[in-house]
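Presented below is the structure to which this report refers.
Note that this complex is displayed minus one protein chain, with the remaining chains in position.
We call the chains A, B and C, going by the order they appear; numbering starts again at 1 in every chain.
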Amino acid sequence: MSTATLPLSPLPHIPAEVRCAQDYEDLARHFIAAPSLAYIAGGCGRDSSVLANRMALEELAIVPRLLRDLKAGHTRLDLLGRSLSHPLLLAPVAYQTLVHPRGELETARGAAAMEAALIVSTLASHTLEAIAAQGPGERWFQLYFQPDRGVTEDLVRRAEASGYQVLVVTLDASIKTPSLSALKAGFEMPEQVRAVNLDPYPMPPPIQLMRGQSRIFQGVMAFAPGWDDLAWLVDRSRLPVVVKGVLHPDDARRLKAMGVAGQVVSNHGGRALDGAVASVRLLPRVRAAVGEHYPLLVDGGVRSGADVFRMLALGADAVLLGRLQLYALAVAGSLGVAHMLKLLREELELCMAQAGCASLADIRQDMIYRERDEA
Amino acid sequence: MSTATLPLSPLPHIPAEVRCAQDYEDLARHFIAAPSLAYIAGGCGRDSSVLANRMALEELAIVPRLLRDLKAGHTRLDLLGRSLSHPLLLAPVAYQTLVHPRGELETARGAAAMEAALIVSTLASHTLEAIAAQGPGERWFQLYFQPDRGVTEDLVRRAEASGYQVLVVTLDASIKTPSLSALKAGFEMPEQVRAVNLDPYPMPPPIQLMRGQSRIFQGVMAFAPGWDDLAWLVDRSRLPVVVKGVLHPDDARRLKAMGVAGQVVSNHGGRALDGAVASVRLLPRVRAAVGEHYPLLVDGGVRSGADVFRMLALGADAVLLGRLQLYALAVAGSLGVAHMLKLLREELELCMAQAGCASLADIRQDMIYRERDEA
Amino acid sequence: MSTATLPLSPLPHIPAEVRCAQDYEDLARHFIAAPSLAYIAGGCGRDSSVLANRMALEELAIVPRLLRDLKAGHTRLDLLGRSLSHPLLLAPVAYQTLVHPRGELETARGAAAMEAALIVSTLASHTLEAIAAQGPGERWFQLYFQPDRGVTEDLVRRAEASGYQVLVVTLDASIKTPSLSALKAGFEMPEQVRAVNLDPYPMPPPIQLMRGQSRIFQGVMAFAPGWDDLAWLVDRSRLPVVVKGVLHPDDARRLKAMGVAGQVVSNHGGRALDGAVASVRLLPRVRAAVGEHYPLLVDGGVRSGADVFRMLALGADAVLLGRLQLYALAVAGSLGVAHMLKLLREELELCMAQAGCASLADIRQDMIYRERDEA
Partner (left out) sequence: MSTATLPLSPLPHIPAEVRCAQDYEDLARHFIAAPSLAYIAGGCGRDSSVLANRMALEELAIVPRLLRDLKAGHTRLDLLGRSLSHPLLLAPVAYQTLVHPRGELETARGAAAMEAALIVSTLASHTLEAIAAQGPGERWFQLYFQPDRGVTEDLVRRAEASGYQVLVVTLDASIKTPSLSALKAGFEMPEQVRAVNLDPYPMPPPIQLMRGQSRIFQGVMAFAPGWDDLAWLVDRSRLPVVVKGVLHPDDARRLKAMGVAGQVVSNHGGRALDGAVASVRLLPRVRAAVGEHYPLLVDGGVRSGADVFRMLALGADAVLLGRLQLYALAVAGSLGVAHMLKLLREELELCMAQAGCASLADIRQDMIYRERDEA
């Protein structure tokens, strides 16, 4: 492997020039090798859905309210039976040693410092057990279905045994390739950065395609889970099961009906299908589909407290942070992650204050003005 | 402090190259130190609401009318019991010695020369009494609620005693920070530029946060006013009370019902909440909420007589000028302020003439064509 | 005067590199002094309505039709009792010696060669009589109301006596100033380029404003015509009277009702009011207001046969060409004007052929698809 993709040295302190959460994005270029940064910042294909996520958020204008009583203001919420200090979760992000030598271990400590729920990826570059050993904290486990049900179940059992509190099953996008810009930048995943959680299990047998079969349908999608697999998982898991990757309201309705405990509206940060709709665009329809009191999370393009506010106003209970998490980790390890969360939380609180919202429940859709609305 | 943020020398005459009010904006870069200009031109955060104000105005096309009788044409209006020569008011802008050594004193003289109502800020860098002493003129006082009601009331009494005619209470945005671009430009408010109106009063005691409390909700917002505070003020003030910072129609409705004499639709020039809706977007809804005969003002992005016309057509009785005021002040002191007002008034009159409006009352919403309207 | 604003030498032949009418616009920079070009290309203020005209046309997509019989195809029309070979008219453009030594005389010969109606401006830099003396041709006279009715009537009589066939009264925009870009380029009208048609008449007396009067309303607009003036003119003119500068449907309705023979939907090429709506946007509403069989013309932003088609599809009977006329005149005099008209006519015919229109009457609104239409 080329050393060009290895992380540069993170800072041992919070950088003075960071004034808002998004500043970590600007700063990250000094701490992440260019090909890796292209891989992280990009989505897939020509990155059109990455851009779509950002554009869709930008066009949502916020309508402030006046004179509301904010003295008891807070950002607490109950979600999936958990009491959270705030609605900022760290999205499952794979392979974090790509940007920091200690990777997920640092992220876990930063999250714990700010009482943020961390969703640990199946594809983490440290074991879920090692991450759990970083001390107490809200931790959820993100699961990718494995070709073998036994392996899948073993991952669930390990998560349960290590104290993970929620199971987040990612259902979108079994196939992911780096974006064209990452490929052109020469990105390759370094050998030593790998999905160590899967080390104990045998590799699935290679798929032999017959003449006329499709490399996609009968090949890479051969082990894609179906509704029966999900039902099996919901049945076997002792943890509440949340599905990540929902965009179509009909899927949301059916998932809720089958006992899924919550859902994450997501286009996988634009990394799954180049051309996929921005997640925030479908959020109101998905909320309408599942009804008012059902755990709904979202990710895709969040860079500021105002973005969090927009997501909550359009129906989300909480948001997941992907790229910001990696950028802060790269810049200053656990300190960076904690600082980014602190900034983002205060930005959210400031936005809530200006919109007269003393609690998350006060954030309502009529505080958003869309360009297409009539004047 | 760095001398870099001190004002450069204003001209003793009207600059020949200024042909329209907005030209003062272009010229100001030669008269305001770069960090200060970044602070003034910017809003907060990434300046998205500053841009939104401008974009929203630009997309409103004007539909001229023909052959109307304009011989008795004028721009007079009665507003809040005051007779005004025209609907151009100078918005409350703090700390004006940042751009001109004599600051608000010059502004007051320029305003008087053009019979423009000046709204003096609580945070003026000259005392409200010294500004009032600049001679006769329409002057209103802008009030920020202070942590102590006694202090708040004393400010009101001082304004009444000095002959101010209207009280404008700003309710948006208790928290304001310079925009990221101003911070990156190294802007800091010079020590000698300060809110001298508050000199007589003791500093409020520092807030001690308890563990788990929010620096925003229980900290900086601790003394934010509520509906009862406003009711108290309306009751105590001998002057008509106007509320500035309204965007949501429901707030407008409630404010009118509680006896507030008028309102300013405003997102604080994009300085309060980055992501806030452009004020002109909500103007028609607020007008609809308060009904036809109720004093409604607006600010946000006005650079030309056509912009004033657009604001009036969508429901405003008058407009407030913020940045243009500072730019003209910086360029040529009171002469600049008066000249800018004269240009803007003539631009408005020209626009009215082309739209066949002999008086402000003739300016109607059907003279505006929006891109989204069907053809 | 500076020689910098004088025209450069026009070509004695059609330039080989011109392949479509709009190419004259690209080429004109080599034949018109920069300040003059800024004056011509610009509108007024910041040129926003110039841009609006172009943008509004660009977003109108054409829906072709198939297999129609085009063997008898032609572009003839009857308009205001005149038989025209095609719907391309030369708009009244003042001061043409600014771009060509022989100015309107050349334009008239180019128009005649292509059987295009030429509308001669009151502010032409050759007399209407001299222009008429260029030989036979369809010629209309554009009239600005003069402060003195006697002068106005004399202009009408001169036009009638010289064989002009239609009277086009421009009602928008009594006040016009060069755009800011033209002023910044140093444009001034050369002394020898002037409105010679007005030479015989005394200058109107200067207006003395009283204190409190407006330089706009009681000054420059003092002699602006009213509905009674127009009624007087319609009554006195032996020629059919067409009104130019209509945008609001209510004005169109009233003008038709009072006996005006036809109308030109126009924002004066963006030269009258910076911020005025694009003329093509209001065209469908004006057509709806005046009904199907009433002469309606339009100008504003036409650069190609497709643009002409768009205008006709949205309700115009014919279009006026302003800037293209000047550009072609500057490049190659009468040859340029004729060539530009020939190209434009063929572009229109080509567009009609592809849309299956054998005559102008076949061009219908359902051949236009607007972005905002639902799919």
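Keep in mind that, in the parts below, contacts are C-beta pairs under 8 Å (C-beta built on N, C-alpha and C of every residue); 3 or more make two chains touch, one makes a residue touch a chain.
Remember, it's a predicted structure, so these values are computed and weren't measured experimentally.
Undergrad: Which shown chains does the hidden chain touch?
TA: Every shown chain touched by the left-out chain: A, C.
Undergrad: Which of these, A:278, A:298 or A:348, touches the one chain of the complex that we don't see?
TA: Checking the options A:278, A:298 or A:348, the one contacting the hidden chain is A:278.
Undergrad: Using the document's definition of touch, tell me which of C:19, C:238 or C:293 contacts the absent chain.
TA: Looking across C:19, C:238 or C:293, the contact with the absent chain belongs to C:19.
Undergrad: Identify the residues of subunit C touching the omitted chain, counting contacts across the whole complex.
TA: 19-20, 22-23, 58, 60-75, 304, 306, 309-310, 346, 349-355, 358, 366-367, 369, 372, 374-375
Undergrad: Could you list which residues of subunit A touch the chain missing from the display?
TA: With respect to the unshown chain, the touching residues of subunit A are 45-46, 48-49, 52, 171-175, 180, 183, 214-218, 221-222, 224-227, 229-230, 243, 245-248, 250-251, 255, 267, 272-278, 281-285, 314, 370, 372.
Assume only the chains that are shown with their structure count from here on.
Undergrad: Hopping along touching chains only, can you work out the least number of steps from subunit A to subunit C?
TA: When the steps are counted carefully, the minimum from subunit A to subunit C is 2.
Undergrad: Mind checking subunit B against subunit C and telling me if their interface is mostly the same residue numbers on each side, over half, or mostly different?
TA: Mostly different residues.
Undergrad: What rotation angle takes the CA atoms of subunit A onto those of subunit B? Round to the nearest 5 degrees.
TA: About 90 degrees of rotation relates the two copies.
Undergrad: Taking each chain's centre as its mean C-alpha position, how far apart are subunit B and subunit C in Å?
TA: Each chain's C-alpha centroid was found; their separation is 42 Å.
Undergrad: Among the residues of subunit C, which are close enough to touch at least two other chains?
TA: Expected reply: no residues.
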